[in-house]
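Coming up: subunit A.
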Amino acid sequence: MARTISYREAVNEALRQEMERDGSVIIMGEDNAGGAGSPGEDDAWGGVLGVTKGLQQRFPGRVLDTPISESAFVGAAVGAATRGLRPVAELMFIDFMGVCFDQIFNQAAKFRYMFGGKAVTPVVVRTMYGAGLNAAAQHSQCLYPLFTHIPGLKVVLPSSPYEAKGLLIQAIRDNDPVIFCEHKALYDMTGEVPEDSYTIPFGEADVVRDGDDVTIVALGRMVSVAEEAAAELARQDVQAEIIDPRTTSPLDRDTILESVENTGRLVVVDEATPRCGMAADISALVAQEAFGALRAPIEMVTAPHTPVPFAQPLEQLYIPDTQKVANAVKKTLDWKK
Partner candidate 1 sequence: MTAVGIVANPASGRDIRRLVSGASVFPTAEKASMVRRMLTALGSVGVETVLVSVDLGGISAAVLRGVRNRAAKETPWPHVRFVDDDAVTDSAQDTANAVRRMVAAGAKVIICLGGDGTARVATAALLAGPGCDVPLLSLSTGTNNAFPQMREATVAGLAAGLVATGAVDHGIATTRAHALEVRTGQRTALGLVDVAVSTEPYVGSRALWHPDALTELYCTFAEPDATGLSSIAGLLCPSPRDEPGGVAVRLCPAEQAPTVINAPIAPGLVLPVGVVAWRPLRTGELVEIGTTRGVVSFDGERELELVGTTGATVRLAEDGPLCVDVTAVMSQAARAGLFRSDRPVV
Partner candidate 2 sequence: MTPTQPAKATSGLDQKALLEAYRTMRTIREFEERLHLEFATGEIPGFVHLYAGEEASATAVCAHLDERDSIASTHRGHGHCIAKGVDVKEMMAEIYGRVTGSCRGKGGSMHIADLSKGMLGANGIVGGGPPLICGTALAAKHQGTGGVGVAFFGDGASNQGTTLEALNLASVWNLPAIFVAENNGYAEATAATWSVACDNIADRAVGFGMPGVIVDGFDFFAVYEAAGEAIERAREGGGPTLIEVKFTRYYGHFEGDQQTYRADEVARARASLDCLKQFRERVTASGRLDTAALDGVDGEVAGLIEAAVAEAKQAPVPTAHDLTTDVYVTY
């Protein structure tokens, strides 16, 4: 039975249900319990934004607080995954990848190939990304394109509570290393989520909204921005089809291409910076594979090529919004040869 819970609760529930189901699932990260060695509560924080709250009490010994040593504990999660555990490591902010990237991209990602197909590394790195909380340049980035670039990693961007739960359960059960990216501004988003355990397969995009006039591919938090824009456009009699790829690696190319074949127009909305990102990647895919169907140049709505600013007006300008998406759609509609 579905009921309405938050994105945060959906992540927590996925972890809880998988930990109940499978004793080899352990979680670790800075303050995942919160309170290790402190005089107060053992489970004081449950993660810096309370996502793992309550798990420590329910699964004693399986929620590990760590020192602030991302290389060591992300590496430990990777190592443990090679020996029969299914660890979920929390990299508090995706921006901290800089202090542990080697363990992810040179170790976890490459074991299977480098060792001739004999390695299985079922590790999940949960991490928080995105702007919107005035967390400034080192705590607000959308760095999933960097992970998507690496063969051997799977990269997941849930855009709703429903996706957060189903994709996380899939990530934990998946036998490859998964980078699970949670948008920090979505934690309080609510939505219908089934109580029972379920999985959403990787590489299968969700067609969030049907439409024949334009295809909007939106990632993560941008899905809801695209939905608002589409609602606005609908009032102007423009029917946009919205595609949420859910995973950037693997990427559901077919759903995107089929949609563009039908609409002839593509707008890609991504909160990440524009160079070498998903917007450019998806645009290139469509330009290469569906060039004949295009009736207008592809539009990309992204953040500018700058670090994430701190001040509120600047951050608001930085993040793609409904108006920018609507404008981009109109541009594709207005284009004349």
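These made the cut because all candidates are chains of the complex that A comes from, given by their letters.
A few points about this structure:
Convention: a residue touches a chain if its C-beta (ideal position, glycine included) is under 8 Å from a C-beta of that chain, and two chains touch if they have at least 3 such contacts; residues count from 1.
All values reported here derive from a predicted model rather than from experimental measurement.
For subunit A, the touching partner in this complex, chosen from 1 or 2, is 2.
Within the complex, the subunit A residues that touch candidate 2 are 26, 61-62, 64, 66-67, 69, 71-85, 87, 99, 102-103, 106-107, 110-120, 151-152, 154, 174-176, 203, 250.
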